[in-house]
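One protein chain is absent from this view; the other protein chains keep their places.
Moving on to chain A:
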Amino acid sequence: MIHFVLLISRQGKVRLTKWYSPYSQKERSKVIRELSGIVLNRGPKLCNFVEWRGHRVVYRRYAGLYFCMCIDEADNELEVLDIIHHFVEILDRYFGSVCELDLIFNFHKAYYILDEVLIAGEFQESSKRTIIRLLSTHDSMVEMAKEEATSIGNMIAQVTK
């Protein structure tokens, strides 16, 4: 099971956090501090796994962003690397050559995409096409809702005038 997902920039800024196991707010910030200290300081040619508090953290760097997932001892590290890559590919396809800024300004979308890849800490969808399709339905829902809101807003504005 994946206990949490972290996206940390090279400067140590947190870009995304998702917790599948219960961690209190205090623990969360402690975990992030600890792990970013460990992960960011590792050289480029080292292996992508870190043993950490009886768990294993699998991380991979894409440009300036570190994608980290914390898993159990018995889980398959290479599989998790594949999951990370899968997630990145979907981000890339969705945003069109994704960069850090995309994730910063669309943080809610990044969460939504992650929710399509993982549920309850388990991998759920291996087809990129399916996920992209779901995301576009999602986006069109959002568009519709926005239009609706603005039109109602207009109406109210007119009424209150």
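FYI, contacts are C-beta pairs under 8 Å (C-beta built on N, C-alpha and C of every residue); 3 or more make two chains touch, one makes a residue touch a chain; residues count from 1.
Heads up, the rule we're going with is that contacts and distances are computed from a predicted model.
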Of "Arp2/3 complex 34 kDa subunit", "AP-3 complex subunit delta", "Response regulatory domain-containing protein" or "Transmembrane emp24 domain-containing protein p24delta3", the UniProt protein name belonging to the chain not shown is "AP-3 complex subunit delta"
From the list A:61, A:93 or A:138, which touches the chain that is not on show?
A:138
Touch list for chain A against the chain that is not drawn
1, 13-18, 20, 22, 24-25, 28-29, 32, 43, 45-51, 72, 74, 76-79, 81-82, 104-105, 107-108, 111-112, 115, 119-120, 122-127, 130, 134, 137-138, 141-142, 144-146, 148-149, 153
